[in-house]
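Presenting chain A:
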Amino acid sequence: MSVRVNASVMRESFTLDVHLEFVAGQVTAVMGPNGAGKSTLLRAIAGLQPVDTGEISINGTVVDDGHRVLASPADRQVGLVFQDYALFGHLTVLENVAFGPRSRGVAKATARSAALDLLDRLGIADLAARRPSAISGGQAQRVALARALATDPTVLLLDEPMAALDAEARVSVREQLREVLQGFAGVCVMVSHEPQDAASLASRVVVIEDGRVTQDASPQALAASPATSYVEALMRATA
Partner candidate 1 sequence: MNTTRKRHTRTARPWFLLVPGAVALAFLVVPLIALLSQAPWGSFLDILSNPAALDALRLSLETSLIATLVALVFGVPLAWLLAREVLPGTRFWRALVLVPLLLPPVVAGVTLLAAFGRRGLVGQWLYDGLGVQLPFTTVGVIVAEAFVAMPFLIITLEGGFRGVNRQYEEAASTLGGSAWTIFRRITLPMVWPAVVAGTVLCWARALGEFGATITFAGNFPGVTQTMPLAVYTALESDRGVAIALSIVLLAVSITVLVALRGRYLRSGNSS
Partner candidate 2 sequence: MNRVRIACVAAVLAVAVTAPPAARAQPPDTQLFSPAAVPTATITVSAAASLTDVFPAIADAFHKKYPQVTVKFNFGGSSTLVTQLKAGAPVDVLATASEPTMWSAYNAGLTSIPLLIAKNTMAIAMPTGNPARITSLRDLAKPGVLVGVCDTSVPCGTAARDLLKLNNVTVTPVTRELDVRSLLGKVVSGDLDAGIVYATDVKSVGNKVTSVVIPTNLNVTTTYPIAMVLNSPNSTAAWAFVRYVRFSLSAQGLLRAYGFAKPW
């Protein structure tokens, strides 16, 4: 299982131009300054942003070839956790998590019981009947994660999963996320600002600056020999 991105996407202030391959079982952290193209990369893989030239393939199937082939997000088996979680406010936590399976034709009762199991695994089964407005940030993050995992995706994308949390919540959530990701068999790509997240969750870091990959190595290699001044500043800030 792998995701190959050899494409360029033209945005307003930059052009994302990358040649990357992500393999299953490995968590890759994508880092870089604001507006560098990190979210664009995730959105392109998810199918929310078509590429201009090049191609993206998931598990050998081309999902976007820059011309006529453009698979919709629903057909790509990609789970995406948004930065603000985008939980459906008018549905309960349980209904949120059951949404994916139900959309794919699973019966309501089956979907809901599977969703409950998933929530239980993440330790938030007691939130099932609550509305998203009635839970904390850390809890919402876990619901968003559960919701993405409920569809059994082959690719899991996380967009700044812990950016909206305070320092205390971040620690406990990071721990649980590490457990979940360790048990995840597919491809996982995570966009993050925090080198600590990269260090504890990922085994590979891709740095994107101004639409280009400037470094692609393990977290340790990044710390030992930063390729650009940005990476250097990043590593120094956490020292």
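Candidate entries met the following condition: all candidates are chains of the complex that A comes from, given by their letters.
Keep in mind that, in the parts below, contacts are C-beta pairs under 8 Å (C-beta built on N, C-alpha and C of every residue); 3 or more make two chains touch, one makes a residue touch a chain; residues count from 1.
Source: prediction; values computed, not measured.
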Complex partner of chain A (touching, any copy) among 1 or 2
1
Residues on chain A engaged by candidate 1 in the complex (per definition of touch)
46-48, 72-74, 76, 78-80, 82, 84, 86, 88-92, 95, 99-100, 103-104, 131, 147-148, 150-151
